[in-house]
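Worksheet: one structure, shown below.
The chains shown are only part of the set, and none of them has been moved.
Chain lettering (A and B) follows the sequence in which the chains are written, and residue indices restart at 1 in each chain.
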Amino acid sequence: MPPARIIGTFLALALGTAIGIGGFTFIYGRGASYLTNDPAACVNCHVMNPQYSGWLQSSHRSVAVCNDCHAPHDLIGKYWTKARNGWNHSSAFTTNRFPDQLRIPPVNRAVTEAACRYCHAELVAAVDGPMGDEPRECLTCHSDVGHRGLAPLFLAGAPGASHNGALDHE
Amino acid sequence: SIYGRKQEALQPFTQVVAITEETGDPAEWGKNFPNQYDAYLRTVDQVRTRFGGSEALPRTPTEADPRTQVARSKIEEDPRLKTMWAGYAFARDFREERGHAYMLDDQTFTERQAVGQPGACANCHASMVLVYRKLGDGDMTRGFEAINKMPYMEAREHLERSVACIDCHEPGSMKLRITRPAFMEGIRALRASQGIADYDVNRDATRQEMRSFVCGQCHVEYYFKGDEKRLTYPWSKGLEIEKIYEYYQEVGFKDWTHAETGAPVLKAQHPEFEMWNMGIHARSGVACADCHMPYRRLGAQKVSDHHVQSPLLNVNAACQTCHNLPEEEIVARVERIQTHTYRMRNQAMDALVDLIGELKARKEAGATDAELATAWEMQRRAQFYIDFAEAENSTGFHAPQESTRILGEALDYARQGQLALREPGFTPRIAPPTR
């Protein structure tokens, strides 16, 4: 691990364990997965499967991993977000309190928007306006770059799941 | 617990009991599939949406009708419907529809039974697989033919419950299947008109098509053909209203003779399947089940929500998979489409009632059939068009532009009917086929 990541991990773990029982949740619940860059870590939770397979079909499969789009590109921000989401999501996962259709909330949508610009800034000056003052959401037009075929979710493990994606007409 | 959740991820569903073609009781199937079964039972719920869902109105049970709750009466809500249906059973009793759990009772106890109904009614209001086999000694089609021609109350003896697992699923594999001969024949005729010969729906349909076809077995326009009262779907020319009307003209069918005007008229019923086919969602490959039985997360699995209901009562699962919008906004979009459809429907209804009133007066004043012929034809057409959009239970959502243009044409026909009454020899303008 590069020192940066060690610090980050420490920050995050400190936060996690600081909250008693939360420590169990966070670690056992694989919240720590949020601290690595390996997409496989995300699918430690089956909840992430659809997005994972969606990502595998996306145009970014070979150029961006989960954290490239879902974690800020500055060190502190990155690990703070990872810790926060790691905590939120693992507790959500544990308590099973989350909607059938996951929805990226504004705060994390903003993280992703920034990620787009981090890589494409050069290209998209016009999108943010001649003045660059009133940015336009990339996702208005490119919401599927990270995940293709997200909807509707496949029938995991049930009969018929093997053939025919739901929107597939053959 | 999180521990439990991780276990689930590993195991597929466990077969507790063996399900065969003889297993009619959903409770049995439910032992293998408790989640689907529990949801299925919840179709008793009654919740109202702005235009759909249903509310439970208390009623004092009687000997004849033991129901303690019914849905609201649409004919009391809008008496113009009684005028449109004058002389037909629907003018006696027509209610907002509710969940699948009620289908058999609501059919049994509707006042429409007062006029005597055929066994053919049963096809869409009960679990039929075992009934067909019993009455046809193993041959579904013969069973179908047998039940069609019975008087309803005789057929009723054979009916045990509302639509159940066995009507949509193949035991064991749980694959979807079509069990209604009327649909097999209807879709076969439709495919033939599209140049596809010898279409066998259970053999040739894709899984995604099946996710709508199972619903299309009942949520369609229909009529009873000939003395055998064979349940028939008028699709041999196509699913569009023009094609269906053309079909009825060709076979010269009428549902009844209008009591006030004497016109030979038609009744359209719940063409959800046909209308959905005209809409953008069908075109985009979105099936009935995608919205009315959306996937629900069950541990590691995704299960289809068997609580079949209005998607507006379940927006997150039903719509937000595909539409990344706040729930309120999604509901607002639907209601905008619906209020516009409903407004046009009201306007067309007024025009039709104007025409019926004038026809009635002219008839009473002793006008000859010849003198009324054109106006009758306009009433027949306008009425069928209005009813097609009115009876379509999404209030236009399944195909917004289509519903609206159908109502617009209905307006034209109703008004031309009035002109015909004022001008002997008037030749109405009928819109050309859409294709």
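Please note the rule applied: a contact is a pair of C-beta atoms (placed from the backbone, for glycine too) under 8 Å apart; a residue touches a chain by one contact, two chains touch by 3 or more.
Predicted, not measured: the structure shown is a model, and the values here were computed from it.
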Problem set entry | Copy-number formula (whole complex, one representative of each chain type shown) | A x1, B x2
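Here is the rule we go by: only the chains that are shown with their structure count from here on.
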Seminar exercise, completed: subunit A to subunit B, mean C-alpha position gap in Å, rounds to 42
Exercise. Taking the complex as given, what residues does subunit B use to touch subunit A?
Worked result: 1-2, 5, 9, 12-13, 173-176, 206-209, 211, 284-287, 290, 294-297, 299-304, 316-317, 320-322, 324
Seminar exercise, completed: The subunit A residues in contact with subunit B across the complex are 25, 28-29, 46-47, 93-94, 96, 99-101, 103, 143, 150-160, 163-164, 166-170
